[in-house]
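With one protein chain held back, the other chains of the complex are shown just where they sit.
Right, chain A next:
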């Protein structure tokens, strides 16, 4: 049995697949820890796992961490190049700097066999490299998300400069970038959906994973009585400020339509929801999806994966970050449509959903993506890769001793 330590950012979309993989590792008898920068409620943590936050070392940075977290909501109002800056320069790199000291201590205390760092949580890779502990990276989004931007030489140079400076702060002077594992990178989609048939061999596309604890209540009896097509609409866990405006448009589009809208948002943002809406702030999304007929979302990857895993057609309204890239992949796969968000018109939203429900080609294409996801192996394949990795590195270290 091995001891695995996940290093995660304070964004639930990135934590979520690690909870699912972690649950599967725990079920196989491994020891599993998480280290994050903000606390995670116990109900999300798989039985037997532990989620640690090095509060002592993070204390002086707490105000700054909170400021950075609040700043993420600005993403919705920023342009592509501004978002790149916000992500790398104002979020990932400062977090990597702040996590260093506390993560180093926790690694010394817990001595994991393998560190598994999320792709935007550079501290995990950098600490693992510094300590000589084998590490794997997890990528919960399609990998070449910055692809287009990095073809621009000055933007590429900017990214390289920042990453190199960060490594040097860690006392790492190699020419290679080591924040991501060169040995194994688990990617939670398929090569064909991500359109990366020529990915490097250490990129392991295992498809979406599931099984994290989710005890959220939903009135499935009420859902059972619904006779009209059911459309799930969510903007994910970030981007709270823009919800009112978005759902006002959703209401304009679908009020009194022969549809039932399952809206994942705080009901308090709107005073009067139409009768054909079921509204709840947090929903058990993976358990709800099998009952849906279509999904409208912003292109957050967990929602897209949940929809595709159920063979559902999608309408994506990309807002910021990697959403545009993901929306492009959805459209290319044939499983859905994209609609601009800022100047979205209610009639286009309504027409888009009608098209998805009437033209079976979208559903067929989504089912094709689902088959590819299932073939990629999901949790079992991820665990098999991690066990093989742990076995190979444990062997090596024994041999050295």
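The rule is short, and it goes like this: contacts are C-beta pairs under 8 Å (C-beta built on N, C-alpha and C of every residue); 3 or more make two chains touch, one makes a residue touch a chain; residues count from 1.
The rule we apply is simple: contacts and distances are computed from a predicted model.
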Which of "4-cresol dehydrogenase (Hydroxylating)", "ABC transporter permease", "cytochrome-c oxidase" or "Acyl carrier protein" matches, in UniProt, the chain that is not displayed: "Acyl carrier protein"
Which one touches the absent chain: A:84, A:119, A:166 or A:304? A:84
Which one touches the absent chain: A:36, A:318 or A:352? A:318
Where the missing chain touches chain A, by residue: 78-82, 84-85, 151-155, 158, 318, 324, 338, 340-343, 345
